[in-house]
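Of the protein chains in this complex, one is absent; all others appear in place.
The letters A, B and C name the chains in turn, as written, and every chain counts its residues from 1.
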Amino acid sequence: MPQMTMLDALNDALHIAMEKDDDVVMLGEDIGKKGGVFGTTAGLHEKFGEMRVMDTPLSECGIIGTAVGMAIYGLRPVPEIQFQDFIFPGFDQIVSEMAKMRYRSGGHFTCPMVVRTPSGGGIRGGHYHSQSGEAYFAHTPGLRVVMPSTPREAKGLMLSAIFCDDPVIFLEPKALYRHGKEEVEEGFFTIDMDKARIAREGKDVTVVTWGAMTPICQDAATEVAEKGIDVEIVDMRSMLPWDAETVLDSVRKTGRCIAVQEAPRTCSFASEIAATVAEKAVDSLEAPVGRVSGFDTPFPYALEHVYKPDKKRVTNAIEYVASYE
Amino acid sequence: MPQMTMLDALNDALHIAMEKDDDVVMLGEDIGKKGGVFGTTAGLHEKFGEMRVMDTPLSECGIIGTAVGMAIYGLRPVPEIQFQDFIFPGFDQIVSEMAKMRYRSGGHFTCPMVVRTPSGGGIRGGHYHSQSGEAYFAHTPGLRVVMPSTPREAKGLMLSAIFCDDPVIFLEPKALYRHGKEEVEEGFFTIDMDKARIAREGKDVTVVTWGAMTPICQDAATEVAEKGIDVEIVDMRSMLPWDAETVLDSVRKTGRCIAVQEAPRTCSFASEIAATVAEKAVDSLEAPVGRVSGFDTPFPYALEHVYKPDKKRVTNAIEYVASYE
Amino acid sequence: MSPTEMLQVMDVPQKSKGKAPAGLKGDDLKKMFRAMFFTRLLDQRGMNLQRQGRIGFYVPSFGQEASQIGAGYAMQDQDILWPSYRVISIALLKNVDLKIIFNQAWGNKADICKGRQMPNHYAIPDIGWMSISSPIGTQISHAAGAARAAQIRGENRASWAWFGDGGTSSNDFHAGMNFAAVWKAPCIFMCENNHWAISVPQEMQSASSSFAAKAVAYGMPGIRVDGNDVLAVYEACKEARERAEGGGGPTLIETVTFRMGPHSSSDDPSKYQAQELYDSWQKKDPIDRFRLWLKGKRLWTQKWEDELKEELMAEIAAAVESAESTPMPDVETLFDDVYAEVPPMLQEQREALLDQIRRSGDIEDTGGAFPL
Partner (left out) sequence: MSPTEMLQVMDVPQKSKGKAPAGLKGDDLKKMFRAMFFTRLLDQRGMNLQRQGRIGFYVPSFGQEASQIGAGYAMQDQDILWPSYRVISIALLKNVDLKIIFNQAWGNKADICKGRQMPNHYAIPDIGWMSISSPIGTQISHAAGAARAAQIRGENRASWAWFGDGGTSSNDFHAGMNFAAVWKAPCIFMCENNHWAISVPQEMQSASSSFAAKAVAYGMPGIRVDGNDVLAVYEACKEARERAEGGGGPTLIETVTFRMGPHSSSDDPSKYQAQELYDSWQKKDPIDRFRLWLKGKRLWTQKWEDELKEELMAEIAAAVESAESTPMPDVETLFDDVYAEVPPMLQEQREALLDQIRRSGDIEDTGGAFPL
């Protein structure tokens, strides 16, 4: 099996999807000749031509809005938003149209489409190239919200997303684009978006996370293992609909739980995890449910490394709940 | 003291603010001669003229974006978005500009402005005239998010919001616009946005709520009181920044808590309440933290009354946590 | 013609000059009149039903029937319609079953959209009528995208986007027009300038000399046409449809017309509209104008109209009766169609709800009135 970075794996998935089905088309800013600002769409324009790989005018409203029209027509568009931070000019199309199309038409019209967009910090991009907006989408019924944590996961989830009949917001953790390689199967395969993944088995503390925080949590788990704390890591994969059972099963086993994310804390997906645990596994809880997250401030430039949860913050939180009596 | 509906009280507050300070200006669709589709701005155009009460083109992006420019200039604009559901075309201006202006400029530029908008169900408006979007805003650092629950509260909070130096999203619970009258002080007065309000004192169960769900929770509390359950109701007033202390103090006293809202459940402000309780008052908890909320579906038309939490759903939840052992 | 001049076929008001556009026979002309007349009757009934409290809301298109039917008649069967809430006439032209309309108004169990949306927000897949939403303008981008999709697939299907003068200020007008023009996509943008966006008059909507002139910004042809002249509208649309098919790209058509009723059943224009303005437009009523023109061509008689009226009123009555006596959707349908399959999260919410109803009885419908 070839070794791939997450960028390679995503690029491979996009090639495979376009080969498999002529209805798969892509559109976005700079995805053509330039191959995307991160290179995720490299080679597609050359191979599939400008009718299927479209550089667009600078309008996220237009990118998502026209993709909705294409999806209703019967295509499977995969629009790219250059940074998740720039999705907001098209937010109305997501919330009002894409998410509600199937429901409001009684199932007669649907939006099988995947909005791909790089999310989170890691490139010193300040306010507008670093945000983690998953909670905005996970609060919007009708959407699927997916975020992979490894190259193989990225490929399998992307292929699932493209051939799924629901609209998907696919958040690509840009900090992981070139963060090491992994063996990835060649050709077409899918990974179930509806099931969270146990990224590490353990019995003392459940750490719930997703995307770029996953390897950080894994590092933290390795570190606290030396101190005798056995961490279980649940990598969510999807934040809507989300797999509460896997989280709850783990917490019922460990009795201790933290949720780790980059996004601001208030009304976040980490809040959702904690709330669900407090509702459905409260009797198993032996400690407060911790949240390690970005602060409730805009994403800063100079102090990015302070803003983003790092291994230290995660180990501290694990140790706190592990030793709580 | 005069008796006022919430509409009267808001209209009164707007009149007072415009009289007090020439820098207070209003803009929005149909707020002029028509006085707003609900009548909230009635009489203002006549009295203050079209330079200060502006009917605008049909663009929420323009309404909020130009208001940001006015606020930076030094005015105190109070834009109206006709329905909260229509705020999304202007969402980028809210998230990227209004919320981050002070932070990104190191405090040199600020956005003292209040985006007023009717929120929630109650008028048979279906998908697009009924949503409760507070979680989108409460997940956006830099914003203040306020929602009143009575006429007096509406007036006092509105006047606080208009003369506050932070940008405010002021959600008006449209179901309460004409829902009974209350005595409201004449003239200028303010209510502290930073403090939640104990709307009912009790010792058995804490019910955390806001906006239009408040009277429903009060009815439910009256009903369960007959069964010997003494409910404490915390009316949040603000959802960002929010008053965790008042909630936690109450839960530490009662040991039982539910959060009640109209919005969809996942990643909602009710989730935030439950998460915070699970983090900071877990040792006091004698029951699961309940969430009574809209479902994770778009807001329906024919089945609106089934979607929106009613007294029965709230009493059921109270009884469940009250009797949990 | 420049986008600020105005295309007309029929004279105003009382004469019968002007030739029918090529290709329109007597039967065509009568079908067009029928649909316009039908729309007027339907709208009157819709407004009455709302006044009687039998449905919650209604949007009439009084005065805009020519603007709509002229375009509707230029469409081809395989074309796709991206409507606003104010173009029901085109469904009537396309002989849609009236039950679809009234079931939707009641949001009952037989509504093909399952009672999910407020009245006038139809989706009618059989006639290529896409799902209407309330946010103004969003369908404009959809139309551009679907037109691009037709191009990609090599199919001869034009997309017709409908919106008002107010709609030209939306984000999606700007995006949709621009994308369609860059793509040369087969799309026709129908801007019905009815002079009002609720209470905001057209001159406060835009300082441009006409709405058709906005086409210049996107490098596409912009046509301004007398929207109360059904034949002029047809002519402009036919030309645009041919251009689309020939690879000539999109067209913006502004139909200059007037909203002769309130914005909706909840609106009272007397607060913001001068009576004289209304009066001046009433003289240009598109149905009156077309009737006179047809009469001049000996295609109309009072008897024909009387019979037509009787037939159509009976059709309406039957559909109203049927819709009103159909029960509301079942509670459990609330959770369908959010996703292709009901996910565990929603199954659980559904179970909890049904369980509560089993234990505590049905949920009371407390009503609510729509303000606009």
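The rule is simple: a contact is a pair of C-beta atoms (placed from the backbone, for glycine too) under 8 Å apart; a residue touches a chain by one contact, two chains touch by 3 or more.
Because the structure is predicted, anything quoted here is derived from the model rather than measured.
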The chain left out of view makes contact with A, B, C
Across C:Asn103, C:Gln117 or C:Asn178, the one contacting the chain not displayed is C:Asn178
Touch assignment to the omitted chain, from B:Asp12, B:Asp30, B:Asp166 or B:Asp204, lands on B:Asp166
The one of B:Ala9, B:Val37, B:Val68 or B:Met147 in touch with the missing chain is B:Val68
Listed in rising order, the subunit A residues that touch the chain left out are 29-30, 32-35, 37-38, 55-59, 61-62, 82, 85-86, 88-89, 121-129, 175, 265-266, 295-298, 300-307, 310, 312-313, 316
Even though one chain is not shown, subunit C touches it at residues 169, 171, 173-175, 178, 181-182, 184, 204-209, 213-214, 216-220, 249
Missing-chain contacts on subunit B, rising order, are 25, 51-52, 56-57, 59, 61-62, 64-75, 77, 89, 92-93, 96-97, 100-110, 141-142, 144, 164-166, 194, 241-245
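Basically, only the chains that are shown with their structure count from here on.
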Note, CA centroid farthest from subunit A's centroid sits on chain C
Chain with Cα centroid nearest the overall Cα mean is chain B
For the pair subunit A and subunit B, the C-alpha centroid-to-centroid distance in angstrom is 30
In whole angstrom, the CA-centroid distance of subunit A from subunit C equals 39
Cα centre of subunit B to Cα centre of subunit C, whole Å, reads 35
Contacts with two or more other chains occur in subunit A at residues 61, 89, 92, 96, 100, 103-104, 141-142, 241-242
Note: subunit C residues in touch with at least two other chains are 111, 114, 116-117, 121, 133, 135, 171, 338, 345-346
